[in-house]
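Missing here: one protein chain of the complex. Every other protein chain is in place.
What follows is subunit A.
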Amino acid sequence: MTEQGETGDMITILLVEDDAPTCWRLQDALAKAGYEVRSAGTLGEARAALAGGAPRVLLTDLRLPDGHGIELIREMRQRFPDTEIMVISALGDEESVISAITVGATGYLLKDAFPTDIATTVRDLVAGHSPISASIARFIVRRTQGAAQNSAEPPPGPALNTARLTPREIDILWGIAKGFSYAEIASHLGLSKQTVPGHIKNIYRKLEVHTRSEAVFEAVQQGLIKL
């Protein structure tokens, strides 16, 4: 948190993307913004790149030729807890994004985002602001509702533990899902605008399942698995 990288020269990014044009596009946008970008096309290359040290930010695609990005994210969270992780997604669909969030990613970056938006997103991420999209917020709050209504039958889609979210955090998610800005949410809920990103960071942390055994424990707690 000390490196508020306005200059960006000390911020390193590891970009894992197998589609070359997309990779170039993102790399260009980030390099222009002054970040130091290393790119990898496969899981193997990404692991090799990590041998040289931890990046500040990991941007990874999920479907890779030699494996799944989820594995990389999980490894990253264990080896380098300080690294910020984002998923690169073509559509931003909750199926892939939510599963990435549960292993430690915070948000996603659309592959076709405008270059300025790409740079802004990464800058916000490094500054400690974890962006959350309306559709992801919607998925999470729908899931909290579903869990309250019938816990007997697990809802479709990736497993997600929403049990630890506080009512305030759920209210914030509702606001985001309905398209309100942080300022609007803050005024609706009687919060200071600056505290909203912190809440969102907390939400990400609570949604993350740290280990496999913990995942099982959480699932039992929520009644997703019956022993």
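To be clear about the criterion, a contact is a pair of C-beta atoms (placed from the backbone, for glycine too) under 8 Å apart; a residue touches a chain by one contact, two chains touch by 3 or more; residues count from 1.
Please note the rule applied: contacts and distances are computed from a predicted model.
Chemist: Can you match the unshown chain of the complex to its UniProt protein name from these: "Histidine kinase", "ATP synthase subunit b", "Sulfate adenylyltransferase subunit 2" or "RNA polymerase subunit sigma-24"?
Modeler: UniProt lists the chain that is not shown as "Histidine kinase".
Chemist: Which listed residue, A:R63, A:R79, A:R164 or A:H188, touches the chain dropped from view?
Modeler: Of all options in A:R63, A:R79, A:R164 or A:H188, contact with the hidden chain holds for A:H188.
Chemist: Just one of A:T22, A:S133 or A:T195 touches the chain that is missing; which is it?
Modeler: A:S133
Chemist: Consider the whole complex, including the chain that is not shown, and state which of A:L50, A:L160 or A:I176 touches that chain.
Modeler: Checking the options A:L50, A:L160 or A:I176, the one contacting the hidden chain is A:I176.
Chemist: Which residues does subunit A use to touch the chain missing from this display?
Modeler: 90-94, 112-114, 116-117, 133-135, 137-139, 142, 145, 176-181, 188
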